[in-house]
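For reference, the structure I am asking about is given below.
A single protein chain has been omitted from the complex, and every remaining protein chain is retained in its original position.
In order of appearance the chains are A and B, and numbering begins at 1 in each one.
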Amino acid sequence: MGNAQAKTIRIGYTAISVLVIGFVVLPLIFIVWMSFFSNRILSLPPEGYTLDWYRRAWQMADFRNGFFLSLRTSLIATAIALILGLPASFALARARFPGRETINTILMSPMIVPGIVGGSSLFVFFLEVEFLTGWRIAGSSPGLIAAHSLIALPWMIRLVTTSLIGMNPSVEEAARSLGAGPLTVFFRVTLPVIKPGVIAGSLFAFVNSFIDLEKSLFLVGPDRTTLQIALINYLEWNFDSTIGAVATVQIALITLLLLVTDRYAKLSRAF
Amino acid sequence: MSEVVLQDVAKHYGDAVAVRNMTLRIADGELVALLGPSGCGKTTTLRMIAGFVDATSGRISVGGRDVTGLPPNRRNMGMVFQNYALFPHMTVAQNVAFGLEMRKVSRADAGKRVREALARVRLGQYGDRLPKQLSGGQQQRVALARALVIEPDVLLLDEPLSNLDAALRHEMKIEIRQLQQSLGLTTVFVTHDQDEAMSTADRMVLMYQGGVEQIGPPAEVFGRPRTAFAAGFLGIPNLLAGRMTPDRAGFAFEAGPTVRLQGQPPIAGRAFLALRPEEISLSTEPPATGRNALAGRVEIMTYHGSAVEYQLRTDAGPMLSARLRAPGLGGQPVLPGGTAVWAHWAPEAGVLVNEH
Partner (left out) sequence: MSMSDTVAQMAPPDRPDRRPPRRIGAPFLTTPALVFVTIGLLAPLALMLRNSFNRFDPAELMISAFTAENYVKFFTDAFYQEVLLRTLGISALATAICLVAGVPVAYFLARHVSAFAKRMLLIVILVPLLIGNAVRTSAWMLILNDRGVLASVLGVFGYEGPLGLMYTATAVTIGLVSVLLPFMIITLNSVFEAIDANLEDAAGSLGATHLTVMRRVVLPLALPGILAGTVLCFILSMNAYATPVLLGGPTFHMMAPTVYQQVAKAMNWPFGSALAFILMSVTLILTVGVSALVQRKYRRWSE
């Protein structure tokens, strides 16, 4: 029964997709699995299973401090992106004014300019400002937060703008006609309607700031390393399962955040 | 000969039944309309005939050839899609030529046939245009030309008129019927609009919840709906529940009174009396004997240009709609809301229908 040709085509696509998606995902599955091996060096086959590497990773100041520095930096960067991005999104989504396209391009440019180029230019900029003023910025907390806010901002604006554009403007008009003032409309109608976009924007902003490597590379100080930098510094000399444990924690965290985001917004729209 | 036969064709999606055991024989050159509300299975049936959807069980044959397991590209059917599905990156002529190209028709021959097909739908001048440069009605005709140029065994039309405005829809309805008859094409036409079905089809298949509710020529289905769903779908709002009296000459409403029936086949068990609003007359005096009558009160009156429609609350309980000629066109004066009236009709006007 059925159409054999369609079935063959379907099987072909499924097979290719399994291979390709497997290629992308399998390394992560292996690193998670092997983080529980008791082997001293990450290798197959397992000599036994242990949670020791997680304890060790936690005991290493570089990873522990790096994690908290990353967490704090990304949270503050997300908050700054929200404060700067929300009003800008409203203007871009709702109003028509000369230069709107240009402003949009400028606000999206941190996403377009390569991380290494953006990072190195910021690094030089900070140092030159230091020469002129004596303020220490590169390697300082505010400098790092500024760079991460720059990473977070375009994601926030993109996702909030999308959800504002998708919003039916009549609902605000309906609220006005029912007697609500502009502020009431904003807090009781507009904000709840675009909440999914704001949440998705915040999560994407947070994640992209958290995993940033290229910009942070220039701006971390010796006692001030983000988790990603701590990871590659460690990788330069070691390849034991501590790496696996840290990676697993990060994979779990990011997967969780993605699952949450998926509840609020179509993930593919972010790209 | 391209008679289409569906034998016990069914489509299940997991536990959901999209089409339940459907058997249908479409004669060579016949136009059959699949009619029903959305979700009734009409489009799934059409897509099974076309080969886009695999039937869960049953067989489909065309002109005696079993096509059940054939992919769409080997069924030789011309299909017109609801949104026309014209290839946006090809010109009108390239669109029409596509099927011929797939059939490896020589360039010269194909060119000639494309010109003929476009001329047949009166788009001879439009071959070099892109689909988006045409109006909806013109796109519709390109889709038709593209489906017809391959000389299909069967023409399949999926809601072909639903994206057109009222005037154009009427024009295209006639055009499709003319083309189909002049070419003698076996055609399946899917629609949710009973007017489209009635004015184009030789027979209509009324579908509901995946099953066939009634099959027959339009006049028959329209005049004698067999079920409450059929009556309701064909625009009869008055469906009064009750039972046939034992002598089969009367109908006892569940709400109380009994009225006389005439010329109705016997139905055992619960049934409905279907009354068209146009068949009901209203009077403030009791009507002449020989007519069925229910007493009631006018609740709402609405104007419809040449007619006036009344919603009545009968003393027995159920609501009735009655459609009368407007006063200015020779009808009786308007009865204001609250007026006590008699709603009456000739016994032969009531159609008895099954509950299911």
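Here is the rule we use: contacts are C-beta pairs under 8 Å (C-beta built on N, C-alpha and C of every residue); 3 or more make two chains touch, one makes a residue touch a chain.
As the structure is a computational prediction, the values presented were derived from the model and not from experiment.
The hidden chain makes contact, of the residues A:4, A:28 or A:191, with A:28. Between the chain not shown and the residues A:76, A:93, A:144 or A:159, the one that touches is A:93. With the whole complex as reference, residues 5, 9-10, 12-14, 16-17, 20-21, 23-28, 30-31, 34, 41-45, 83-85, 87-88, 90-97, 99-100, 103, 106-107, 109-110, 113-118, 120-125, 128, 146-147, 149-150, 153, 157, 169, 207-208, 210-214, 217-218, 228, 231-232, 235, 239, 243-244, 246-247, 250-251, 254-255, 258-259, 262, 267-268, 271 of chain A touch the missing chain. By the touch criterion stated above, the residues of chain B touching the omitted chain are 50-52, 71-79, 81-83, 85-89, 98-99, 102-103, 122-123, 130, 132, 134-138, 146, 150, 156, 165, 168.
Everything that follows uses one rule, which is that only the chains that are shown with their structure count from here on.
Centre-to-centre, using mean CA coordinates, chain A is 54 Å away from chain B. Those residues of chain A that touch chain B in the shared complex are 1-6. Contacts from chain B toward chain A in the complex involve residues 51, 54-57, 68-71.
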